[in-house]
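Got a structure for you, questions after.
The other protein chains are all here in position, but one chain of the complex has been omitted.
For reference, chains read A, B and C in written order, and residue numbers begin at 1 within each chain.
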Amino acid sequence: MELIGAKLSRIEPGIVEITVPYRTDLTQQHGYLHAGVITTIADSACGYAAYSLMPAGSEVLSVEFKVNLLRSAKGIEFLARAEVIKPGKTLTVVRADVFGLTADQGQQTLIASMLGTMFCISR
Amino acid sequence: MELIGAKLSRIEPGIVEITVPYRTDLTQQHGYLHAGVITTIADSACGYAAYSLMPAGSEVLSVEFKVNLLRSAKGIEFLARAEVIKPGKTLTVVRADVFGLTADQGQQTLIASMLGTMFCISR
Amino acid sequence: MELIGAKLSRIEPGIVEITVPYRTDLTQQHGYLHAGVITTIADSACGYAAYSLMPAGSEVLSVEFKVNLLRSAKGIEFLARAEVIKPGKTLTVVRADVFGLTADQGQQTLIASMLGTMFCISR
Partner (left out) sequence: MELIGAKLSRIEPGIVEITVPYRTDLTQQHGYLHAGVITTIADSACGYAAYSLMPAGSEVLSVEFKVNLLRSAKGIEFLARAEVIKPGKTLTVVRADVFGLTADQGQQTLIASMLGTMFCISR
């Protein structure tokens, strides 16, 4: 997360947003944000969103996720918004959308969508 | 890829391996390799494996992938091995396994498995 | 579709709903609707939703889908609602939710969520 300059920009029970600014060393061969970075912020947002509903002292692990890369990842900043669709004692299912933001933040373009499963390690 | 120190360690038609050495800035909260890094090398290996079977001048894009994170990502080095299971003119389906390697390389532990779809942009 | 008694209950551009009534021969070992039936109506709804945005004379094929089974599939009827999140000339990405309905239709419980990729065969 630090390596790619990502930061938590919103935390509510069951909803988390993570943003990462564009950086040339985060791009793939066509100059767009690398799928690995998109996936990293989406997965992290899913993990935090699940974690936000877990009992104090719990830890969260990603079991699995699936991501569809929908459009070229263009933008000056990227936003992953995760929302829990099924909380659970052991497993929590989370959906995340990733958006590319324009300079004036006037437009959000959906560039990826994730559906994943998070595991709660109870203490 | 450069940012995380990954390199192509094997390229054959339909089979590609990528390795990344352990580095503390690539870890998550428990000191294991971050899921984002595991996913990045697995996705990149899938992309190159698909690309290795495409006509000259083509470009490859990830359509989607699903990854199961199977065990804590422990090791001094990590290896993603991707293999095409269905080549195609437009879409190629690839499976990848990611292993953690011990210091003496005597043991490979399976830490993640991916199933993904790659798109061929013809020239 | 006929075999399981499913029917299209809503068709709009990019949005399709399919319903299937409860039947004992569609259940698994615990008496709930079998995951295979849930998946079948979700996948069919995704296919029709993608198809609804394709040019006349096209055909649609499922490339892949991922489904999370969220709760026991209880209900007297089941509804799959699919919505296109990214239309495309070749590939269309669709999200579907499946709900269990109570006798008075007063309550919809989310029992499964799908994210899938559909392929357009042009004529």
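Note that a contact is a pair of C-beta atoms (placed from the backbone, for glycine too) under 8 Å apart; a residue touches a chain by one contact, two chains touch by 3 or more.
What you see is a predicted model, and the numbers here were worked out from it, not measured in a lab.
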Displayed partners of the chain not shown (whole complex): A, B, C
Residue among B:Ser9, B:Thr27 or B:Ser113 that touches the chain left out of view: B:Ser113
From C:Val63, C:Leu79 or C:Val94, residue that would touch the chain that is not displayed: C:Val63
Those residues of chain A which, in the complete complex, touch the missing chain: 63-64, 66, 90-91, 93, 117, 119
Interface with the undisplayed chain - residues on chain C: 1-4, 25-26, 29-30, 34-37, 39-41, 43-44, 59, 61-69
Positions on chain B contacted by the hidden chain, ascending: 66, 68, 70-71, 85-86, 93, 95, 110, 113-115, 117
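Here, only the chains that are shown with their structure count from here on.
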Self-contact between copies chain B and chain C, residue sets same or different by half: same
Distance from the mean Cα position of chain B to that of chain A, given in whole angstrom: 20
Chain centre separation (chain A, chain C; CA means) in Å: 26
Chain B-chain C separation of Cα centroids, rounded to whole Å: 31
Residues of chain C whose C-beta touches two or more other chains: 66, 93, 117
